[in-house]
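Heads up, the thing below is written out as structure tokens.
Note that this complex is displayed minus one protein chain, with the remaining chains in position.
Chain IDs A and B follow the sequence of writing; residue 1 opens each chain.
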Amino acid sequence: MNIVPLIRSRPRGKVHVRTVTLSHGGGGKAMKDLIDDVFVDAFDNAALAPLEDQARFDLAEFAAYGDRLAFTTDSFVVDPLFFPGGDIGKLAICGTINDLAVGGAKPLYLSCAAIVEEGMTIDMLRQIAGSMARTAKTAGVEIVTGDTKVVQRGACDKLFLTTTGIGVIREGLVLGADLARPGDVVLVNGFLGDHGAAILCARGDMALETPIESDCAPLHSLIESVLAAAPGIRFLRDPTRGGVATVLNEIAEASQVAIEIDEAATPLREEVKAFCEILGLDPLYLANEGKIVVIVPPEQAPAALAAMRAHPLGALAAVIGRVHVGEPGRVIMSTVFGGRRIVDMLVGEQLPRIC
Amino acid sequence: MCLGIPGRIVRIDDAATMLATVDISGVRRQVNIACIVDEEHPVSSCVGDWVLVHVGFAMSRIDEAEAVETLRILTELGEARAELEAIHLSAAHLGGHPA
Partner (left out) sequence: MKYLDEFRDSAKARILVTEIEALVATMDVPHGRPLHIMEVCGGHTHSIFRFGIEGMLPKQIELVHGPGCPVCVLPMGRVDDGVNIAERPEVIFATFGDAMRVPGSRKSLIQAKADGADVRMVYSPLDALAIARKNPAREVVFFGLGFETTMPSTALTILQAESEQVANFSVFCNHITIVPTIKAILDSPDLELDGFLGPGHVSMVIGTAPYEFIANFYRKPMVVAGFEPLDILQSIWMVLKQIKEGRTDVENQYARVVPDKGNAAALSAVSRVYELRQFFEWRGLGSIDHSGVKLRDEYKQFDAERKFSIPNIKIADPKSCQCGEVLKGMIKPWQCKVFGSACTPEMPLGALMVSSEGACAAYYQYGGIKQHVAAE
């Protein structure tokens, strides 16, 4: 990678107190120590090292990967910060990588902005930064710039993260929510609703004990292999907030088509199914952080499915439905029982019910 | 209020306050079993019982025999109907009409 080499070597700061205080956000030495100790130490890479106000790159580097830049941002405010299967840091890296990858982009660089609540423990911050670093490293992306702010107690909920990512899309690859056509096949790469269920469970309000873990994972290598196997893929999206039902409705609306899914074909972990039955929740609306919905022309569906199943993040990939001519924007499900019902956009948030 | 779900009692947590842990396909929750405990079914004997769970209470012991019977009625109905149709089909056939 060609960057202007300006690596000054200087001793890295360290924080010796247990918790974050407002002085850590003051811009002075305390803040430098916090950034060094927590973030620079964890992220450690050449592009970050100069610690200029911006990371700088040779344009030629990007042009080598394709002809369009992809650029995305996302904020992460999940509560609790740590949950089975991950934490806010891992989520922040995967979420932004995935937003790039579903557009067909190769994710390259991320930024990380942290808003920390006064009183947050430094150790927890180090853990989260470490998690971000490990996730980024496994995914082959670098965190090259960032920002840290400290706000007073109550002004934010422990930690808010915003990550922004850039990637490059190779020439000729065009994906769009408005490209679905009657006859296209709808695929997903595995169990639905794990993340949403894991978070709800971790919050503890319902006093339920489950082994459910978040499916949080970077999906770009899965996406790369499925795009290679089925270059005619129309569209990919990760069904985060609002779940698969929301994504399908968005596609049906954008493409002005109808989509029908088969409830019996939707992959659902037994524990997530039980969790939903107990609380009266519909798993189609639960968030996923390691899943993609794929719309593929029918003749390429077998190849796409095979490619997903051959990948560790797609072992349980399945066909869940089809696009067809019908009321435009309409998503219908044929239920396990044999009847059919509409799967509409959710109004507001799903709340557990007893009735 | 209707959302009740079948679960299996796996452990008695506190006999005095009638609390037990129920397992519903791998999801566990503590429930109060006062409604399913009586002279024939003391607290300790409830482990392994299938119960209807509603808002944190085991409200009824599920009767396996009744469950089997309910489904058997339906299977029988299906078999009877199939037989009836077979009779009609063969009668039509014997009558020389295309089935």
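Observations
Rule of thumb we're sticking to: a residue touches a chain if its C-beta (ideal position, glycine included) is under 8 Å from a C-beta of that chain, and two chains touch if they have at least 3 such contacts.
What you see is a predicted model, and the numbers here were worked out from it, not measured in a lab.
Interface note: of B:I9, B:I24 or B:C46, the residue touching the hidden chain in the full complex is B:I24. Residues 205-208, 270, 273-274, 277-280, 326-327, 330, 332, 334-342, 344, 347-348, 351-355 of chain A touch the missing chain (whole complex, contact as defined above). Counting over the whole complex, chain B has residues 1-6, 8, 17, 24-25, 29-30, 32, 34-38, 50, 52, 54-57, 59-60, 62-64, 66-67, 69-71, 73-75, 77-78, 81 touching the chain that is not drawn.
FYI, only the chains that are shown with their structure count from here on.
Between the Cα centres of chain A and chain B there is a gap of 40 Å.
Remark: chain A residues 206-211, 270-271, 273-275, 277-278, 280, 353-355 touch chain B in the complex. Residues 1-3, 5, 24-30, 53-56 of chain B are the ones touching chain A in the complex.
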